[in-house]
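Yeah, one chain of the complex is gone here, protein chain that is, but the others are all in their spots.
Order of writing sets the labels: A, B and C. Residues in every chain begin at 1.
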């Protein structure tokens, strides 16, 4: 269950305080020019410290490609890659060895596996998303080579309930010792008609699966989404109209670019809601492994929101879903 | 892409106006008592005409189990089943052969496959969900045999924006010749700690995938969800506390029963938003296959909301996700 | 584990004495003309009684297609089908309820599942292969529509050790109250260069997996196979030569049409060895469910070799492997 995708597949491994994180992209077609600067820049966007609003902790996330590429071009064989973990302070986490952080994965991992890697959250750390960003960057290169006008763009539309002063809200919360969540909107434009599968492989289902697999994501909607819950059918239907060039378009796009699970050529847009980071700089009630009530105060260098760092992750997972859908679509007709 | 699940798997086939719809449940453990009355009753709940608010159209949805059962007990081999299609009026749909219904799958199917079964929506018809309900009923029997106290319950919490007079809102819209959507909330109680997989197989991701694969679903959230977008971290954290019996519980349940992708023993709850039915009893603008603007007025016997019939479908897909997670969990430890 | 294939997939269900056997072909491209006579004729070839050498028992194996086809053409949606079981004499098998037939699956099924369908071998009966033949016939139609010169042909090359008088050997053994096995050779000609995947998805590995999944198959080899075990490298290498038309061919074909797991355009050929049928018309030693030694003599109407009926099954599984490889190959290049 650490592989994502059907034909374009990312297998993802690694803990925050192990030797390295990494992955394997399998099913990447041959002949794709693998722009390493593009990939590294994509990864750099999710690094802490990238924005002045983020934590000061520095990670050197240098991507090392190990296979699948010859003279900068993919060969059709699997692309293995790693990112070394550096600058870890595992001893920071010693006191967490037997204590379950509230709203973290400590308790559930321990119950499931009988043990857990307590250092920095182990496998449940958001560090793992760097691997997705590498996979997504490769997917983006696949898509662009075939569909140069295809774009994927995520943006924060709401932070801590604030829609207009987002940077301000994050900074303010930081100063107040608080963490906050919010909403990211992502749009994919230039997706051809016909991607996605009916019934279980609906494009929106694949996107929802991708988004809800991101740490701290609590919900997903697309097109009219939750905001359309109160609307009448006559308000939401997207009338088809000739586009004047012999093709067909829609007058509105409440469908969010997907009808019957399949892209209709309009912009695909969706929202993902993220909860505030659960690591708080205050004393919290919790229990230890023996089931005793204890107090917990976490130190360490932590962000106060996942929103900024989640942007490239949302784009990356979208790119993987679309690259996968592009390949699956090749089997649609004899 | 017509198979759902990893170990407990449902393969689903059939169009609304073909000879039959049906499916195969593969991976169902041996030794489960298959209560046919329970299964048939589950299927009957999604039939049109089941509620006085639904359309008068009658379908005889008799489930015929073809394999995998001996003397009422599962044998571990695949359970094939069919439901015959009866009472079809395929000629009702002749005028749709070359015309794309707005906000339906007609256009995208045609573009993807080069042809489509236009009769009653073909594969994109909600009729397909009867197969899911059979699969879900079997999953429910699997779960109950091992965890008798495990329950799954869906309810309509909002219809057309109305939260208190839901039946009234549906009836009113029907009288006004309108269709409406709304929100279904589903809760699974009694799920043991430890189900779900980290990273890509998170329990919430599997549930989101399941729900967004249902026709007309536009969004999913769990726990604090979209409503928690404005909350602070200190408001959403679920403090662990001893439950007094030597086990651990949480003071609140903003996590929706899932932490780090894995069930924590609390109630799992989530919401699914459905759009209004796109088949309207009014004249609409659209285009035909030749790309010409035309007017379309659909007759036929149609519901004005999917909400009631979606209830057993939401429960069924939840049961399949949980039965699958139950089996996957068996590999967690040596 | 009742689904075969990656993109072109057959899900198979049914026991010999249940209501029906059947399957779902998922991933069949849209636009394939589904010649029902061709499919039925393919199925008829594996029926007992088809050859004068086979048992006199008659099965009516009428294939009923339930979905995925409109006006005789595939629509890209899953093709569900069933074959009703008729002419069963379940009571013939009553004495087998608690007795394990030697070299059959009775003991292992019982140990694995805690119970088994004892009637006619249940799921372990060769009757299940009729489903594969339907799936294979559809695969053959897919292949032929794109590659009209592609052919798949299986033949018995050895029966009971006899290579020249095969019909005679089968008849002779029948008269002697014996069962016999032998070797089937299958050749696929006209397969384009490039099908198959490196490493785990090698074309020969997929074929071996397909063949060893057939009841009574005990081995598989391709190209020089076991017969080449004693040869020197210089005797087996296939020199490449220009074919005079600007293409490349090989001087010999010890590679069996596959190099590095990928088809090279030459004939693909392989062998499958089948053991004699384990149901003997003599008294045998065995044990019952209580672990007591008992004597067993089976009556009933049984073939004395699987070889004839296995021919269409071998061809069918080959066709599924190749149709799957054809679709997978579409992802090889950007």
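Definition applied: contacts are C-beta pairs under 8 Å (C-beta built on N, C-alpha and C of every residue); 3 or more make two chains touch, one makes a residue touch a chain.
Just so it is clear, the model here is predicted, and its values are computed rather than measured.
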Inset, instruction - Using the contact definition given at the top, list the shown chains touched by the missing chain. - result: A, B, C
Inset, instruction - For the chain that's not shown, point to the residue among A:46, A:112 or A:309 touching it. - result: A:112
Inset, instruction - Would you write out the residues of chain C that touch the absent chain, in ascending order? - result: 1-4, 6, 12, 100, 102-109, 111-114, 123-124, 128, 158, 160-161, 173, 178-183, 193-194, 196-202, 204-213, 217-226, 228-234, 236-242, 246-248, 250-251, 254-256, 258-264, 273, 275-278, 280, 282, 284-287, 291-293, 304, 328-329, 332-333
Inset, instruction - Provide the residue numbers of chain B that touch the chain removed from this figure. - result: 7, 27, 29-32, 74, 76-77, 142, 145-146, 198, 327, 330-334
Legend entry - Where the unshown chain meets chain A, residue by residue: 1-3, 9, 11-15, 18-24, 26-27, 30-31, 64-68, 70, 73, 75-80, 82, 112-117, 122-123
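We adopt the following convention: only the chains that are shown with their structure count from here on.
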Legend entry - When chain A is superposed on chain C by its C-alpha atoms, the rotation angle in degrees, nearest 5: 180
Inset, instruction - Find the chain most remote from chain C, comparing centres computed as mean CA coordinates. - result: A
Inset, instruction - Could you grab the centroid distance between chain B and chain C? Build each centroid from C-alpha atoms only and quote it in angstrom. - result: 37
Inset, instruction - Indicate the whole-number Å distance between the mean C-alpha point of chain A and the mean C-alpha point of chain B. - result: 25
Inset, instruction - Enumerate the residues of chain C that touch no fewer than two other chains. - result: 27, 30-31, 76-77
